[in-house]
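All protein chains but one are shown at their positions in the complex.
Right, chain A next:
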């Protein structure tokens, strides 16, 4: 490692060293717009191949020193870029044409950028400003459906825990299928970023674009570029918003009297004596009347404990630049409360600053610094357990005696109100710092060659604290008095932990760009070593200390605990990771019409067996700009047309490290002999001595078309990918008598194919009214071609997973319900079970062996991950008023109902939701749910097609109405907007689950939000 760091320092030094002299002349002139013959101020003029540049003044005049053989590049937003050779001229007059933006658009790629016109790869991108109107806590949650090929899955709506997994073009592997996220050139985590700081988000989809990322590219790459300073007067922007969040879909439970009546029905269904029902008619009447709250309440925990939660954001951005110096700085704050009040809250603070400085004519220097703090607070009881408490507490139990918050009841010695408000807290302060130094050196003696050296240090510190406190709950005595009891814990307990990680990444990049007549060459070489954690979310050091049985109710480790050694414990882990890669990309074009590109990476990683660590991942691609051919008439319907194709190999980092080693792990406190306890060592797996990379062969065929004067732009891509050497768990072919799990094997093959499509359309009805429509669509279907499967399932077409899509759900096939005793008597397997009654599910005994078991399984449902996702946005602008909506949806996924969602009286006495009222009776033979039973376990809830539900949905993700006041004294503009998120959803799901995040009963809910916001430009 030291050797490598030394090399990078030497290289950095070399970059500074190569500062030489030149023969220059002063060139001056004026820039005009062709259309209106007016001078153009603010045009950027750069000496080609250097960092040296100026900007035209208010009258379009400029002056710059340049070599007599240099070329000047004139660029201005909305105009075509023009290159003019100096050729001993001292004055120039330059005319710029308004351009269709298509031709000049630059696309960010791995370790560089390319013009969209000459791009051979399949990428999609979105501009940062399209993301800012939706005030979600996490940028990632806002990207789903906005870019073709990108699928975002949010795990939870809980403040501070709403992580999103990105997948590009579906799922191509059984292992890690998450896309790689690169922020400003380095592997970094998206959760800490402020959406206001984003310039562009680009998704790299095919082999040609992911090739430079080698072993981590196969799942696609999400590149995020943040804003940097622009030449010009300082601009200061303030934005702020306030919103209210509430769950999209809250489960609704039945009233207490209804619950009691249903319990009676269930009791009789279970064979109970109808003459001694659990609840008498008087009981039910008392529940209805509500006169005896303490003993016969009718409480809905949702009504009592759930309320709208505020979400607030503020941000200030300062940007500008003059001469050699450009700067960008931003501050952001986001605060979010939980649906049960501020016992759960989340604050995020972001600070970002970057500076670009022109050290000399040939040398550019940049420093980027960013820091974020994510500060999460939740009750010490997790959201899942709080919800468990919600549902276990059926409506016949009070939450508060006498309707008084000071006398909370205890149910199984818990109470969700106390769990939320009095159980102590969990706090986590997650600090992330990123420092980057960038040097860019133009090599004068080789025109077109630029050398770059970047060094990044990323540090993350997570300090968390769990403080558990006893709480007081009450029980009612036989004489109606209340007695107080202690719950949660008997004495306070504190756990503090530290998790830390650091990454040092060096990049040496050589970029060469030149053209000779019609021949153009663009080349890139990258050397990139990395030390630290490769997954920026993984902490490579972890320490934790716990102290229980506190004497004082003070959450400090040092002063208020007790000194009993058995109440103290400490633990920790540490790990280290290394990666090393050499990447390249070479693009040749003839006339910008025929483009050929090769790219790739030679990559090494510590995960795998010695000798199996390095692999080479090349790619080849080509494009043909048909619309540049002479025969093509660009004045017609089609203005621009390009075909492109790519083929290549990339890798995927899957599985766990060190599976090539026979490892033994130490376990503490695992057993005791006559006194105390002892540690032990356990074998972790039988090693695979030759474990190596998972490889993907990707092909892509794309077509780009612009129609109607580039008003309608379309891009269509077909892709096919085959993963081989896929790391799979081969334990299913190892007999269970083997006695230990085996390391993964590179034996899987999987294909993934489909297409993605994006289209955008802009129409100006008049100067004042315009319409902007965008659509993207991704369809990806995978198939397992080879996986580890034993002969018993492989030879059974019903049960074989080979040949089916990954994530296909297997289970029993439901044939509906047993409608009467005769039907049960006529079913052979029923006799073996003996407890079946009409209203129970009838399964298909596929092999007719008179038994229902795994042998009867068939494929019963699709994966929970959709085959098709789409999004579209419609924006209308009239004068200063704008209305935009963004819709998103998915098709081809299945949701499985289970647990609380499927079973009334789950856990014997849990809630009954209103959906459950559609239960089987002889007069309701086609009900959604089986007959009621007071002890719902086992038979009816075995994995079967009965519980499969179609997960398709369409959702209005955001709708925003905004108005901008221009030309206000002292300000440039103020914009006010009202925005809604997740306000409208169309789904076939009848239950109380959210289609996007269907664990509504066990996890924090997906949120809908209404926000009011303001943007002020000074």
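Note that a residue touches a chain if its C-beta (ideal position, glycine included) is under 8 Å from a C-beta of that chain, and two chains touch if they have at least 3 such contacts; residues count from 1.
In the analysis below, contacts and distances are computed from a predicted model.
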item	value
Missing subunit (named according to UniProt) among the choices "Membrane protein", "RNA polymerase subunit sigma-24", "Response regulator" or "ABC transporter permease subunit"	"Membrane protein"
Listed residues A:97, A:553, A:591 or A:790, member touching the removed chain	A:790
Which of A:445, A:558 or A:970 contacts the chain that the document leaves out	A:445
Omitted-chain contact residue, chosen from A:679, A:709, A:921 or A:966	A:679
Residue among A:230, A:663, A:710 or A:770 that touches the chain left out of view	A:663
Option touching the unshown chain, where A:457, A:476 or A:1014 are the choices	A:476
Chain not shown: contacting residue from A:268, A:489, A:521 or A:978	A:489
Where the missing chain touches chain A, by residue	1, 3-4, 7, 10-11, 14, 17-18, 20, 270-272, 278, 295, 409-413, 443, 445-446, 451, 475-478, 483, 485-490, 508, 527, 529, 548, 566, 573-580, 582, 604-606, 610, 613-614, 657-658, 661-667, 669-684, 686, 732-740, 742, 790-793, 832-835, 851-855, 907-908, 934-935, 937-939, 942
